[in-house]
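For this depiction, one protein chain was excluded, whereas all remaining protein chains were kept in their positions.
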Amino acid sequence: MSVEREFQIAPIVQEAVVHNSRTLLNLQSLTASLFGVGAGILGLESYSGFLFYLVCSLLTAMLFYVVRVAPTSLASGTGTGGGGAFDTSRYFRSQVEFWTGGLMNGLAGFILTWTLFYGLVRA
Amino acid sequence: MTWISKAITLFGAVLLGHACYSAQEHSALQSFKAATATLTSSSLAVASLPVDIAIETVIAIIVILFGLVLGTRPLRPIQWRVWAGKIEREGEEGFMDNDGEVNKDFVGNPFKFLETRPGFVDIRKQRKEFASWVKTSSAQ
């Protein structure tokens, strides 16, 4: 009830939410296949490959934050959260979605290109 | 702006392609060596990837990643007041794409039509106003 009321007072712009998450999703699916190529060339196997993917996804999120989110958020004194650094509330509804959403979105693409390039290089 | 990101991505792609080719050649050489080694019956383990290829791969990935992130479209604020304030304060400038053109689906204040009311436009009055404007501006 109180959440609903909050949205009445301070509404959310749906088109902007869609635009932002689509931008992020595009980047994540592109980069996930890129990481697959890298992991295949490096010849990573089992856990080390997934660890590579995890690290790279976090790096993507970090870079995206630095390039697109941080400059405007910090200049305007952040959105509502006032969480200082690493606050994405100006552009994204949930922090978790921003930082870890890419893991699930890109996993299939990652495995596809990983196995493909592993096979190509080692065959 | 876009050409920078495209150039960086392209450079990274060339690096990655080179790394990929090197790794493939390396493994081919290894398997050839292994095959000859078994003939001469001396044990030679398949060496892992040379460190320079590994470094090239990692650098290529980081370069491409950087290029792709630079090439993403600017985000839009999701809170209504921030978004509306951006429209009012920055106008079209706030909604440019990377290549410096105003976004196609940018409409300014979406509620502007409630005040301008295009369906009820009084065309005769507008014509008169325009004619008098032409007169005054040509008189000056």
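To keep things simple, chains are lettered A and B as they appear, and every chain counts its residues starting from 1.
One rule holds in what follows: a contact is a pair of C-beta atoms (placed from the backbone, for glycine too) under 8 Å apart; a residue touches a chain by one contact, two chains touch by 3 or more.
Keep in mind that, in the parts below, contacts and distances are computed from a predicted model.
Engineer: Look at the options "ER membrane protein complex subunit 2", "DNA-directed RNA polymerase RpoA/D/Rpb3-type domain-containing protein", "GST C-terminal domain-containing protein" or "Ubiquinone biosynthesis O-methyltransferase, mitochondrial" and return the one that UniProt uses as the protein name of the missing chain.
Structural biologist: UniProt protein name of the non-displayed chain: "ER membrane protein complex subunit 2".
Engineer: Which chain B residues would touch the chain omitted from the figure, given the whole complex?
Structural biologist: The missing chain touches chain B at positions 80-82, 84-94, 102, 104, 107-109, 111-127, 129-131, 133-134.
Throughout what follows, only the chains that are shown with their structure count from here on.
Engineer: What's the distance between the Cα centroids of chain A and chain B, rounded to whole Å?
Structural biologist: Distance between chain centres, rounded to whole Å: 15 Å.
Engineer: Quick check on the complex: what are the chain A residues that touch chain B?
Structural biologist: 10-13, 15-17, 19-20, 23-24, 26-27, 30-31, 34-35, 37-38, 41-43, 56, 59-60, 63-64, 67-69, 72, 76, 79-80, 90-93, 117, 120-122
Engineer: How about chain B: which of its residues touch chain A in the complex?
Structural biologist: Contacts found on chain B: 16, 19-20, 23-24, 27, 48-49, 53-54, 57-58, 60-62, 64-66, 68-70, 72-83.
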